[in-house]
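A single protein chain has been removed from this complex, and every other one stays in its place.
Think of it as A, B, C, D and E in the order they're written, each chain with its own count starting at 1.
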């Protein structure tokens, strides 16, 4: 975590003065950060960096990725009371947001544990905070998919309203070059076949039901094409409905839910003097 | 919305090149932004600013704060295909996040509609995006409470481990001066009385149950002190449990949930040529 | 003081190279910062942060808020000559500007010492440096008033050209919510009464003379409304004319002068080897 | 004025929401910016850029550098009321600060009008706002002297505690190269002579009295060295004492006072509907 | 090109004042940008954005990627003389640097035109300007390879000093997930085989001579592994020695030279009134 990121977040939370807190400085204080519900913890590295920036000593008891239970102490702090209080809210917000995402991700990963299917997120993230949200997915056992438009080429339905699949894949491969993959969103077996034949590296079954996806995969197998592409399913997956995908021969699923619908995991900071 | 905010969000989403999208430029295109579920829309002003920055014409059909139903068109766009596709993800993410918050806020507000109790949020927000989250609360009919440590002085339990209520209020009033309010978190009627006597402007009943709160308010009334302070209840309120507060003589409640546990409202952008 | 603030100020003062100073590095040097005239010192915390960023050891002899006399040593420095010389101008400028403001503030505060009237500043500040100027007012014993448009709602004469007092207060209270105050600028007893009746928390007597203000206050007392509002006087107050307000039953005065017309207090840095 | 500068200043003044002002938008409004005291106006270009950024039409009646009298209209505005009110405080602060400096500068320039002596400022400026303060000096008829450490090499008393004049000038000339000047602060005729002989381009008489300076200049003339250097006097010059320098054969004086001790010139914005 | 990038570059070139140029404003002026040597032009889009930011009308005669000859007019400008002169140096520097790179890239691409081997660059770029340098490579017909450490996983010799090939590929594939490729730098046929068997997507022959590379490729073919990986050669390729690679069955070569050793293509701006 860069100093400029820490400062941006602290500045947002402090405003132009730290008000009352300044009046509380000068007392050597001990405090703990507790988690108030079961989950997977993420954001510990960030919380640590924030308190260290503020001159507070930090002892991490639960590393990023640890399973935690209600009441677990995640971090112990010792330092000037003002330092602890000035970092409190930002550190808890990062822990809460990142751990919430890691916890949901882990739930999805666990639902697919019987298969080899990986769980990834999407670009549906909070503007300005994507880096931390994608990292939380990774901590929860998932994969980040594309970070930005520059990481891989994904041909989506809106693009296919502007050109056909074959042209799109051709252009995309020219844009992508040898180091990036080209993926195509398809909505039918016919589109799937055209995309594979055009040279796509990855196929995304977009909002197709389990049966349709199975039919497509079977078709690819019959034509000996299954080994030429990676297969992804996408579209309104949730921890509740994800298990049914486990039986399909997919490489991964993408689940916007794990970022866009995760609440904060509940943490609190307690001064114990 | 400042240009620098727009650029920060676009830069995060684009990476160093806009990849395939550049190859799709040059086509005059029409598109719509649809909402895929019922809710309260927020972030329209921001979405408009983003597309205008990209040279796309924008027609707003649903202003911030409008109730929307599944399938409603919120915004119509017309311009170069590249401009539309380059703004798509960021605009949808802002709309999704802000509308999700506005929708939850509205639910809570409606639950208390029979009373005069206002709904406010807390500082439990996504780092770097607080400004937009607080604005969404306002659009949903709620209040922002403190934006940062500099807006008002809030004496919390952790502060009261470092000094007693009377000293804390005294110092806080010196810090606050005539233009800012001083609020004290209390956990009992005794603390409540001490805080009011010390001169607090606002009392927050922190994680106290309905009965305890009622007792405190009755006590204040008996002593003729109710009119001297504003009263707030806080602590794990949700759209599910909030209605029970309606019968209390409170001025407002703060509900961290409306920001920290709201998912995105579901929007999509469709090119209609 | 955040590292980014320190760097912004140093970068402005250094340009692209530190020129001659680099050639002077490598000599272990002692230096003192002296004040060359009587006043109240402010900016010491900032000066300390700057020299520490540059690797120079700092010993503070006069904390922020101290009364100083000509010739007093405020700070002792020890470190590489280049570090001391590279921080010199920025540190002195911050000390000069902030101490100048603290000194003028203190003068005004002293003039009103016989009363309970507080002294506050306004938003008439140097663009980009407000945070430090408002802090200097506080160090001098004054109050910051609103930092920005977001801190409190102040209904000014220009707003009242666009709507009437009652509507303005109504809207303002909706904007302000429970945690912010609403203040109205008035120019007559009639406006004052209307604003109080509409529910204003604070009344500002704007450019009214002593007699008029006294009449308004008497009126409020007769009507039993004095206790319902805070009262502020504003408009061309200076250290020269401020004493006459002491006899009024005001809560505070705002004095743009303490920021917009304070010169720098004179400091210098002397190398003593 | 770059967009990022405008945004930085507006952001400081607005905070996270523009509060009441948003509620006042939608009314086509005319307004004027008036000056309330005699002076030289500066900052008009900046005020214009700010209002144009906010979509307000601007008509400049008094260009930068104009002499103005109390009551003069400097700028006429027309546009949405919110745009005008959102730019008001920042525009007035820039006009006030810059015009205050231009006015004081002009006073000093006028005092030396009988001579060929130029007036310059120093690096004693408000951190972060130097660019605008130096520009104001220029608008008032003065010169900016060094902007930063990188613009010219100035050998000061503190440097001369670390090495002797001859070595310092030698090193300085190596640092400066052919495109920058080397100046030496001297406190006696002997130091002045040594500096000139060492090759200084400019001599600064630092805190020397009129008689001493005159003696130095006479000495230089006798030795035929006057034509080889530019001569500057510095040290506590003010509009009150500057006239006495007019009789000396100096090239310029530097007057920190014009920046560090100028108050704001008084402007106001009036909505005239 | 974002406004903040334009402003950063202009600010660097202007310093705190635009000096003489301001005195030259007010004259409606025509100018042309000429190229003074044969090459491939790049940076036109950026130059256009800069002048448009400055209010100058721009007519592009040679789009990015065009072959140009000495004396060709690339851009015609019309607007205020100050706008043209203020953008001149930055626009020419971007054109010069980007076109220099595009020209060298094109040379390398032409050398391999008889083969299907693509030309890519590396991360050996000028800090802060990589985005534009990589774009210039693309304009010249090359490929950007990894932009940053986040785009693909490249296992280099230094990594292989810390762990063996098999472990490294295993970890890398876990880091990379389904959307990113894993590449391994190898220095022998044995390493190549191990990397392919471990599951690498791309093999980089690092500083191996033509004969060794050929042997490796033959080995892969014999084992039926050629179709499973992409093959890249790297290490001190230049426009002079690159042609010899054309005969190899490679997918691409990476040529740090095209960025780190390209000079500026020579452009000039001429006012023609």
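Going forward, a residue touches a chain if its C-beta (ideal position, glycine included) is under 8 Å from a C-beta of that chain, and two chains touch if they have at least 3 such contacts.
Just so we're clear, the structure is a prediction, and the values are computed from it rather than from any experiment.
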The chain left out touches which of the shown chains?
A, C, D, E
Among the options C:11, C:166 or C:218, which residue touches the chain absent from this view?
C:11
Among A:62, A:131 or A:194, which residue is in touch with the absent chain?
A:131
Given E:115, E:197 or E:261, the correct residue touching the omitted chain is E:261
Considering the whole complex, not just the chains shown, which residues of subunit C touch the missing one?
3-4, 7, 10-11, 15-17
Which residues does subunit E use to touch the chain missing from this display?
8-9, 12-24, 27, 29, 31, 81, 85-86, 88-90, 92-94, 96-97, 123-132, 147-151, 153-155, 158-159, 161-163, 168, 171-172, 175-176, 257, 260-264, 269-271, 273
Touch residues of subunit A, complete complex, unshown partner:
2-4, 130-131, 134-135, 138, 144, 147-148
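Please note the rule applied: only the chains that are shown with their structure count from here on.
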So if I look at the partners of subunit B and the partners of subunit D, which chains show up in both lists?
C, E
Can you compute the centre-to-centre distance for subunit A and subunit C, using the mean CA position of each chain? Integer Å is fine.
45
So the centre of each chain is just the mean of its C-alpha atoms; given that, what is the distance between subunit B and subunit C in Å?
31
Which subunit E residues sit where two or more other chains touch them?
3-4, 15, 144, 147
Taking chains as nodes and touches as edges, what kind of graph is this: line, ring, star, complete or other?
other
All chain pairs satisfying the touch rule are A-B, A-C, A-E, B-C, B-D, B-E, C-D, D-E
